[in-house]
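Missing here: one protein chain of the complex. Every other protein chain is in place.
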Amino acid sequence: MAEFLSLHDAVARYVDDGATVAMEGFTHLIPFAAGHEVVRQKKRDLTLIRMTPDLIYDQLIGAGCAKKVIFSWGGNPGVGSLHRLRDAVEKGWPHKIEILEHSHAAMACAFEAGAAGLPLAVLRGYVGSELPNVNDQIKFIECPFTGERLAAVPSVRPDVSIVHAQKADRKGNVLVEGIVGVQKEAVLAARHSIVTVEEIVDDLTTQPDYHPNTCIIPGWAISAVVVAVKGAYPSYTHGYYDRDNRFYKEWDVIARDRDTFTAWLDANVYNASSSAEGDA
Amino acid sequence: MAEFLSLHDAVARYVDDGATVAMEGFTHLIPFAAGHEVVRQKKRDLTLIRMTPDLIYDQLIGAGCAKKVIFSWGGNPGVGSLHRLRDAVEKGWPHKIEILEHSHAAMACAFEAGAAGLPLAVLRGYVGSELPNVNDQIKFIECPFTGERLAAVPSVRPDVSIVHAQKADRKGNVLVEGIVGVQKEAVLAARHSIVTVEEIVDDLTTQPDYHPNTCIIPGWAISAVVVAVKGAYPSYTHGYYDRDNRFYKEWDVIARDRDTFTAWLDANVYNASSSAEGDA
Amino acid sequence: MTDYTSGEMMTVTAARALENGMTCFVGIGLPSEAANLARLTHAPDVVLIYESGTLQTKPEVLPLSIGDGELCESALTTVAVPEMFRYWLQGGKVNVGFLGTAQIDRFANLNTTLIGDYHDPKVRLPGGGGAPEIATNAGEVFITLKHSKRAFVKDVDFVTTLGFGRDGKGRDGVPNIGKGPTRVITDLCVMKPDPETKELTVVSLHPGVSRDDVIEATGWDIRFAKQLESTAMPEAHELDILRELKARTDRKHAGA
Partner (left out) sequence: MTDYTSGEMMTVTAARALENGMTCFVGIGLPSEAANLARLTHAPDVVLIYESGTLQTKPEVLPLSIGDGELCESALTTVAVPEMFRYWLQGGKVNVGFLGTAQIDRFANLNTTLIGDYHDPKVRLPGGGGAPEIATNAGEVFITLKHSKRAFVKDVDFVTTLGFGRDGKGRDGVPNIGKGPTRVITDLCVMKPDPETKELTVVSLHPGVSRDDVIEATGWDIRFAKQLESTAMPEAHELDILRELKARTDRKHAGA
């Protein structure tokens, strides 16, 4: 049953050093406030899973939280490189990190399989790609009915998943809408989960925009619900605020240089309190 | 791209003798009007796929349309037996039929895999069940990562799927809501698809109840859209009319006896026109 | 003390097996009646899941089918059927699966497939439905059905759904499997599997029921626990709520 916690307490309780963590949100609903709290609490040796590392993992990597990153597309969408990711991979700053890379299709299926409690995902994938040469977690199986060779990847089963969503109700049930990504899968696949939300309402099912098939994650399938207003910024929350595409472009400049990055991190994360991140 | 056809023409065009047909709808939205049209057109040797054969396949079996039935639960929900299914299996009336039976979990996964274009579905299923002894389409594979033994079943890939839904718009896009079952999977898994709907609206995305994540099947993924008012009766259409539970109970009496069944079929199907079934 | 029927005794006892806050995958019929009674009495936060995709549903009347509109209208949300079986059941979110059956044997294996031989059945039953995977992927399983020699057989004609296998060892060493049937509630008694042999053993007799009544209604040499208990009688408020629920249900279904 979801507990309502502060951002500080949720991260302190569920994100251990050395943990496998998935902070998801496909472009939309990226849990930046929670990511910053992980940086502030100086968590170390994390295995970070995300389809698109995006700025959130660029920041965590640059801050020295990551031991390993599992991903499928590691760029700044529409802008260019993630310079902190590149600096870590190419030059080992602030320290060397391991990477394990997949395709989007495989990672999406791996999240789906994790939610489905399976050890593996099967897909028609990686045909002719050299990714299987550099990722020993990509294997191939033979269909027992047709003989077709299909790719298999291990399912994603994080220690903790962190996602952002529009709103929760008093029972901790969470509404996700718009680009829902692999948010639900991330929560269901994980041993523990933290969901940050823009607001709490009384009852989701009596909201004017309630629909019988909306994506609602029940409170009993979530460990902690945290109010974090604008908790996805500079990503966005459909119905609340837009993606700050200008900041995504500015990040290219901030992150390109170790010193400007460090200064940014000091000013905007270390010296910001978790309540400045919208923590209620 | 979906064509708007009459019920007669859609069934005549896409349901061939000997075809593999899935008429889906999990309790809700069962395409009875279309099923009756298949009976009226005296289609023969069909392989009928449905998780729950329900009254619709009881009628098709009793009318002599079925060669084989693939299913996972063949009762009259909450009432008892499907007497026409039993009579065919136990006594070969009106002729012998083959059956191939699965569990719900396996069939749901098989529809999912069919929609996903895969030849097989993998699930943690059939453990300790004797169904694999009598269904040679249930196999087991070993997970290449964990060594766990998992069940595999062939995906469902019908020649034609037929489903009922709330409404379509002028482009043939279809809205399904409420208990969505495996409706979308059935349509996407099939080579051809017929969707009967209660009504046509101008544009689904400008309807007052539009929601960004509603289950909409695009018109270009459907072969034919047919208006069939009350086309799911005695099943139901969420938002339009309720399930006629009383008729489901009466069916137990009608279908128990070959003569009363035949009389019912004559009066209610053969001597009803497709337009009496709401065909527009 | 109010009068009550043996059916009411069964439903109330089955309802009491559910604890508040449990997540329960509900079979149609008796399990559904018991699960909703639990929700309306001691377990308001029991989470009821039906295989039609209706998640956390609170029907005002009992559904006739597993997919009545009532279930969707009163649910927290409704998901596609593949998601229901994959994410919610197989994904390990269900604490207890609540099942009925046509036949059950001494190792709590369930048969809902047929009586007689598979290829020449005497009686063709509906089949497995959700049960085979509910029984293995839920944390544990409760079973409720009426006691009779026809239903309680030494060996089922067909193992549709695993209890503990034909030798009681069907779950041994199987990875990622639930505990299986932990109790069977009938109109006469409550049974649990013996911790060692997994054979169903009577642990509690309903008031007014004798050992002989159970022996006569059971198709094998049924054992009784050393510490045989007497099932607590239904409370007046439980009976009231159950009867109101059934009356509401009858009115609704007759009026359709």
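In order of appearance the chains are A, B and C, and numbering begins at 1 in each one.
Here, a residue touches a chain if its C-beta (ideal position, glycine included) is under 8 Å from a C-beta of that chain, and two chains touch if they have at least 3 such contacts.
This is a predicted model, so every value here is computed, not measured.
Colleague: Counting contacts across the entire complex, name the shown chains the missing chain touches.
Modeller: Output: missing chain touches A, B.
Colleague: Thinking of the whole complex, not just what is shown, which of A:E37, A:D169, A:E185 or A:E198 touches the missing chain?
Modeller: A:E185
Colleague: Of the residues A:S6, A:Q41, A:S81 or A:N268, I need the one that contacts the missing chain.
Modeller: In the complete complex, the chain left out is touched by residue A:S81.
Colleague: Of the listed residues A:F4, A:W73 or A:W93, which contacts the missing chain in the full complex?
Modeller: A:W73
Colleague: Considering the whole complex, not just the chains shown, which residues of chain B touch the missing one?
Modeller: Where chain B meets the chain not shown: residues 1, 112, 115-118, 173, 184-185, 188-189, 204-205, 212-216, 218, 220-221.
Colleague: Of the residues in chain A, which ones touch the absent chain?
Modeller: 26-28, 51-52, 71-75, 77-79, 81-82, 85-86, 89-90, 101-106, 108-109, 111-112, 123-131, 134, 148, 178-182, 184-185, 215, 236, 238, 242-246, 248-249
Going forward, only the chains that are shown with their structure count from here on.
Colleague: Would you kindly tell me how far, in whole Å, the mean C-alpha position of chain C lies from that of chain B?
Modeller: That gives a centre separation of 28 Å.
Colleague: Going by the contact rule already set, what residues in chain B reach two or more other chains?
Modeller: Within chain B, residues 123-124, 146, 148, 178, 180, 215, 238 contact more than one other chain.
Colleague: Of all the residues in chain C, which ones touch at least 2 other chains?
Modeller: Residues 72, 78-79, 86, 90, 137, 176 of chain C touch two or more partner chains.
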